[in-house]
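Every protein chain of the complex appears in place save one, which is left out.
On to chain A.
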Amino acid sequence: MPKFEYAPAPESRSIVDLAASYGLFIDGEFTDGGGTSFKTVNPATEEVLAEVAEADEADVDRAVRAARTAYEKVWGPMPGRERAKYLFRIARILAERSREFAVLETLDNGKPIRESRDVDVPLVSQWFFYHAGWADKLDHAGLGPNPRPLGVAAQVIPWNFPLLMLAWKVAPALAAGNTVVLKPAETTPLTALLFADVCRQAELPAGVVNIVTGAGETGRLLVSHPDVNKVAFTGSTPVGREIARTVAGTDKHLTLELGGKAANIVFEDAPMDQAIEGIVRGIFFNQGHVCCAGSRLLVQESVAEEVLERLKARMATLRLGDPLDKNTDVGAINSAEQLGRIRDLAAAGDEEGATRWSAPCELPDRGFWYAPTIFTGVTQAHRIAREEIFGPVLSVLTFRTPAEAVEKANNTPFGLSAGVWTEKGSRILAIADQLRAGVVWANTFNQFDPASPFGGYKESGYGREGGRHGLASYLEGSK
């Protein structure tokens, strides 16, 4: 009997017009950057996709001044109901061009088209629709009548969800009446630059959205610019710390969404098949490049063996490979650098005596790849249980009682998210109440909604994005 082989089902990349080089988007125009331009590659093939400009100090200053002018002359004074029209228009255009965005996101980031098409891009459009609805209702955001925008927002976003993080930052800022200068990650700038095209298509006034590309130095110049009123950053905890130091002592507002090491807690009475799916979604979604990934599995001892057997069987069905194939479940690691970091931390797991098991999948010859991996026999003392790996690597720990589960889940410097799997409703509420994490998912994992605030405790950062709370971080209450 022949095995069920899915024939390749590649999404066409012809829908995307890739330019050989991209400039900076400042004051509604694409311009050259003053820095040394750099290349962005397709992590699945190592093919160079395009050359991208680097913004130097003068470029960043120009972008901030453009944003300031647009804020004072156009966007700030504009009634909310007018701003809403622009946001609705952007949301619609994003939905109309969703296939183009999904393909480009997959090319630049390495994530499977199934996820960019079914998760990222639809959420991006939803984020703009949701915040468009808020633009004329800011009086009801819980900050009293007539809350005011902060001014110019400097926004720095990571490479794991390039377009979605852009939406999380830009949509609330614009809805609240701020203008923005956004810096996408240096490995994934292309969808942000395509978004600039959407802003032009929507006839957004010049200077309301500015996009400066570059690496760490460009980001540093942006967040330390004296004429910026708000800094919003999503990324690693070390960089977040540096930004907090830079901003300290100024009157800039700051939101930080940093790392995580989320506990995914499976009780013995969990809906077992769905819990296995939730574990898989928790850690292997987006190759584990998720700050709220469920990277620590806490499973009750009585079912630990069963859960592991089922998990391994399920992992063996994950399809790793060409991210543009519609049947691919696990795509490429975003960069050689990140792949090295994952390998180093996994090696630490071996050295410290944990047992490694990887899904039996063939890795492509070219590109950056890492097979979905679990470590068993992990304890709280292991590095792989404490440090964020940011890759498809799961550490499995066990517990005996609910109290022990909570204790272990909270025993981490992070606190972004957590998961609870049990059929008992009262236990869900009791455990969720005790977990120190910004989001607790019950019988599900990695679900995002524009109406739901998202953010962390402890080293996972501060401030919230999404919902009324996220909006509030771009507004000042009336005084």
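Couple of notes before you dig in:
As a working rule, a residue touches a chain if its C-beta (ideal position, glycine included) is under 8 Å from a C-beta of that chain, and two chains touch if they have at least 3 such contacts; residues count from 1.
We take it that contacts and distances are computed from a predicted model.
Chain not shown in the complex: UniProt lists it as "Deoxyribose-phosphate aldolase", one of "(2Fe-2S)-binding protein", "Indolepyruvate oxidoreductase subunit IorA", "Cytochrome (Ubi)quinol oxidase subunit III" or "Deoxyribose-phosphate aldolase". Of the options A:242, A:269 or A:476, the residue whose C-beta touches the omitted chain is A:269.
Annotation: of A:146, A:201 or A:317, A:317 touches the absent chain (contact as defined above). Not every partner is drawn; the one left out touches chain A at residues 1-9, 114, 118, 269-274, 277-278, 317, 326-327, 423, 443-444.
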